[in-house]
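Partial view: only certain chains, each at its native spot in the assembly.
As written, the chain order gives the labels A and B, with residue 1 at the start of each chain.
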């Protein structure tokens, strides 16, 4: 049995979309396994759909060709994937928890993804990368060379056929140029329950504010720091007994889980971005 | 704008179902707003679908008539509703929390349901029922008259046009005859995280076992005590500091929420039963 194919659609809402798409796929012999839809507003909003189907031997080219007319009719933006394995670059700094978790989940088969390279501005995590069989590149970054190093990184991504980038506690602000090159394709994990505690040292700020719950947020990176479309969030309860160090420790468990769930959703093409928000099917 | 209509379908899985149903609805002028599907097994399993659509003026009779052929072709069990307001009977004993919560949610408009009657084997909650404007009937139940009183209750349900029954901590075992008369239409709230602690005094057993989390379960009533299809569950953390009385108190908050969510899912026709399990869309 071949891998199921996925059709992602976004278009102005109007009657007949589900029937047109499912009718077409059935007509050319594909078998719909699952479909999700969302409309931002039943009257004049935007419509999103994700259809998972068994191609039944019908090739990607044939499906795409047949779909063209429907897409034009409804003014659709769409992507069609045939279970192509994605390639993910991971940027890290010195923190190991998110990286090890991603590497372990990939080894385990929980994340069906290739990781052609890990890049870091510190050499600390090279041994971990190597243990899990992933090439590690150390690119030192300072004020002067930041732009140049990002260019180099970008070239490395292209060379390695990277599809998307994960900032697994990278601790560096990515330049607007980089963001523009990888729109909705850089996933960051921020160690707070956004929009609370944007920016640096969120656990310190959470401690000072005396919150009773802390969290983590995975989002697509945009030009506005920690303000990109949120993919996933989770929280954990804390008390007055917890020091800042405790929050950091408890936060690690949330960070790695939230990031892993966001990466899984991205890989399974369950995330659609509109404006500054996401639909996560 | 008329209320959206809902089509619920269950049939043997095979290719073409989504296309056939959505094609038909579109063809006769209805506008699909939302659809959910589930297959127990892509190869030879059972297929479930819930379609929410704007009838656009097409009457129930026309939709149902047009749908007959499709239903036959795919050997479907199906129901079609046009937002008819459901009528819910509530059975209670002495505990007030679930009842008050349901009554308040109905008053609030959170639960769009009519409650034509509340029946109890104790007179305690009559004042509460009256405050929320619902007729309250006290039917004393003992070993000798149980069967007769259930018959009377059943007649009252028929007289009041009841669609389904909620046991809001009713504390009585419903007879197999009653269950047979209301298949998948009696919702019970059990005060444990089933299948742990089936039967009486679950909080006492939870206390004795020393669990660190307690829960509540809403399920459809079948002949096997506390073993019917589960609709909804939730839990709350407890510690060694909590007495049995504390568990009972903490449990009340979980019970009323789980029951309310289950009733909402039932009302919105998001629950499909198969075997001893549920699909909750």
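Here is the rule we use: contacts are C-beta pairs under 8 Å (C-beta built on N, C-alpha and C of every residue); 3 or more make two chains touch, one makes a residue touch a chain.
Just so it is clear, the structure is predicted and the values come from calculations on it, not from any experiment.
Because all chains derive from one sequence, the complete complex can be expressed as a copy number, which is 4 in this file against the 2 shown.
Convention: only the chains that are shown with their structure count from here on.
Mean C-alpha positions place subunit A and subunit B at a centre distance of 37 Å. Taken in their complex, subunit A has these residues touching subunit B: 15-20, 22-23, 25-27, 31-37, 39, 42, 54, 56.
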